[in-house]
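Inspection log for the structure reproduced underneath, given as structure tokens.
Up next is chain A:
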Amino acid sequence: MTALLQIDRLTASYGSVQALFDLSLTLEEGQVVALMGRNGMGKTTTIRCITRLLPATGGSLRLAGQDVTRLSAPRVAQLGVGLVPEGRRCFAPLTVAENLLVAARPGPWDTARVCALFPRLAERMTQVARTLSGGEQQMLAIGRALMTNPRLLILDEATEGLAPVVRQEIWRGVRQLKADGLSILLVDKSLKEIATVADSAVIVERGATVWTGGIDGLTPELTDRYLGV
Partner candidate 1 sequence: EGVKVGMITTLSGGGAGLGVDTRDGFLLALKQAGDAGAAVELVIEDDQQKPDIAVQIADKMIQSDNVDVLTGIVWSNLAMAVVPAAVAQNRFYLSTNAAPSALAGAGCHPKYFSVSYQNDNLHEAAGAYASEAGIGKIFIMAPNYPAGQDSLAGFKRFFKGEVVNEVYTQVGQTDYAAEIAQIRASGADAVFFFLPGGMGIAFMKQYAESGVGLPLVGPAFSFSQDILPAVGDAALGVKNTAQWSKDLDNAANKAFVEGFQAEYGRLPSLYAAQAYDTANLLLSAMAKADVADADAFAGALNAAEFDSVRGKFRFGPNRHPIQDIYIREVVKEGDVLTNRIIGVAMTDRGDAYADQCQN
Partner candidate 2 sequence: MLLAEQALNGLQYGMMLFLMAAGLTLVFGVMGLINLAHGSLYMIGAFACAAVAAATGSFWLGMAASLAAAAAAGAVVEMAVIRRLYARDHLDQVLATFALILFFSEGTRWVFGSFPLYLTLPSALSGAVTLPGGLQYPVFRLVIIAVGAAVALGLWLLITRTRLGIRIRAGEADREMIGALGVDIARLYTIVFALGAALAGLAGALVGSIQSVQVGMGEPVLILAFVVIVIGGIGSVKGALVGALLVGMTDTLGKALLPGLLATVMDPSSANTIGSALASMMIYILMAVILIARPQGLYGARA
């Protein structure tokens, strides 16, 4: 069986500065994989490559067997990749409702279901995103990605700035999504929560994969060495 996402020896640069040197990662259909590493090690860069926001300079990216290394960002998204980006990036002048609708594609997730997940958003439907509180924006970014009804959901620090209760809500949601068969690639700083949902983990250090394995294999030595815990 081919993996849903298969990254081989990926390299990438910002201008003349190389940020990814040798990154490999495999994510099977229905799996949750955690991408881990210290600040500035290349997690977001990897995600930008997967979503084709940053061109890869070498290596390959395959989505369900199809080579997507040269596709445009919208094409990859249309193949079923949903992104919750670092820093939220809600469309500031659009209302909450418009943000949710803007890229919606048919499927189980619709406005009603997102509102059920985040009741706070339901109250703020006609407010423009610019004036939302930080946490509300984060909820909106997640809802917006869900509305595209992806096969593969990518969460880049999706719980940043959320209240503890909401964060727990999100983790419950993630477990639910996983149970529904959605595949998820996530970056987060909460080891404890990652341990409860992820099947496997990939650790990056200076733009290269330095460890891959089942989540149970993530020993304190490893986290101490690579995450500074």
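The criterion applied here is as follows: a residue touches a chain if its C-beta (ideal position, glycine included) is under 8 Å from a C-beta of that chain, and two chains touch if they have at least 3 such contacts; residues count from 1.
Criterion applied: all candidates are chains of the complex that A comes from, given by their letters.
Predicted, not measured: the structure shown is a model, and the values here were computed from it.
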Have a look at 1 or 2 and point out the one touching chain A within this complex.
2
Residue positions on chain A within touch of candidate 2 in the complex are 51-53, 72-75, 77-78, 82-83, 85, 89, 91-94, 98-99, 101-103, 105, 128, 144-145, 148
